[in-house]
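With one protein chain removed, the remaining protein chains of the complex are shown where they sit.
Up next, chain A:
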Amino acid sequence: MSASREDNISQPQLSAHVFDELLDSIITDVASECHRVAKLGLDRNLEEEEEELRLSAQARATVADPSNSSETNGKYVVDIFGQTHPPVATEIFECMNCGRSIMAGRFAPHLEKCMGKGRKARLKATRSSTAQNRYTRGSSASTYSPYSTPTSTSRLPNGSSGVSGHEYSNGSLEDL
């Protein structure tokens, strides 16, 4: 610190001076780093990044503008092959579990009961089974992601699997 005449400088002035020096030092650190990055061309993709941002902003403005033709929504549109489809799929096929003929749009709820899975079926089952079974099902939630990212510290609470089988489900929360 340049304090060659410290006897004549008051305490507040000295503190201010020290603070200024520290601040200048930090600013110079940042400037030096940025200068190095720029000079050595380490930020070569800045232009492409800015172009992407520009296109993105432009796209959002275009989409938000009500005068532009809106995105084809709903289930009554014509697809690229010129076909239309009913809102609920009407194809009929055989259930691979029980053999009955099921309509496509109702297949999942059927299969759920058919296989004995799902909340209602499971609740029915767990009432009659031991608590052991329930534990097994709950813990198996963690096994399907053996290579989960190790960022456990920066994840949101319950971001990792294994707390509940429906962490992200769009159904209502289920407490095991």
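Here, a contact is a pair of C-beta atoms (placed from the backbone, for glycine too) under 8 Å apart; a residue touches a chain by one contact, two chains touch by 3 or more; residues count from 1.
By our rule, contacts and distances are computed from a predicted model.
J.: Would you mind picking the UniProt name of the chain not drawn here, from "Ubiquitin carboxyl-terminal hydrolase", "Transmembrane channel-like protein", "EF-hand domain-containing protein" or "Golgin subfamily A member 7"?
T.: Hidden chain identified via UniProt as "Ubiquitin carboxyl-terminal hydrolase".
J.: Please give every residue of chain A in contact with the chain that is not shown.
T.: Residues 1-2, 4, 21-22, 24-25, 28-29, 32-33, 35-37, 39-42, 45, 48-50, 52-64, 71-72, 75, 77-83, 85, 88-89, 91, 93, 95-97, 104-109, 111-112, 115-119, 122, 125, 133, 136-138, 140-141, 143-151, 153-159, 161, 163, 165-173 of chain A touch the chain absent from view.
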